[in-house]
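The complex is shown incomplete by one protein chain, all other protein chains being positioned as in the whole.
The block that comes next holds chain A.
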Amino acid sequence: MSDTYSTNQFKNGLKIMLDGDPCSIVENQEVKPGKGQAFNRVKVRNLKTGRVIERTFKSGEKVDAADVLETEMQFLYSDSDFFHFMDPESFEQFQASKEAVGDQSKWLKEQDMCMITLWNNVPILVMPPNFVELTITETDPGVRGDTSGGGSKPATLETGAVVNVPLFVPQGEVIKVDTRSGEYVNRVKQ
């Protein structure tokens, strides 16, 4: 038996089931023709795909709740099939599929804390921290002394991600990267 929500409980952030997928409400609007039936038009984000879609319900109807929990977990390691995370409070371990991690895998460094979305206790979405510190494993030799900041070059990081860094940043350096934009922020003093 799953829980349900009535449309008059709708608010931003509420997690509901829609077309078989867990979704989060991002906008809720009442539409009512004069003396007619009222409807709730909602914009929802599909938590598996990230896509925002618009759907409409009859006001007063019940909609299945999605058993969704967002929680911080530590990334432990990955193997050929799964990415393994641990809840730091219960020490319970969860494995996320490659689909759930998607493109974010390139930012995942062991020990880092990530935001995990669990649906029916299974990770469906993994968000790395906004900023990660990663070692450059490969880049062209730096132009020493040139800190003026003109020009950049690609650098491969320990997790496999490739970011543009200023010319003076050498291989082996630890840098801070904004995972939302994929941009270099600064060097990290060791």
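In this section, a residue touches a chain if its C-beta (ideal position, glycine included) is under 8 Å from a C-beta of that chain, and two chains touch if they have at least 3 such contacts; residues count from 1.
What we mean here is this: contacts and distances are computed from a predicted model.
Remark: of the listed names "Iron ABC transporter permease", "NADH-quinone oxidoreductase subunit N", "Elongation factor P--(R)-beta-lysine ligase" or "Peptidoglycan-associated lipoprotein", the one matching the undisplayed chain in UniProt is "Elongation factor P--(R)-beta-lysine ligase". The residue touching the chain not shown here, chosen from A:Lys11, A:Lys35 or A:Lys189, is A:Lys35. In the full complex, chain A touches the omitted chain through residues 18-19, 29-39, 41, 54-59, 61, 63.
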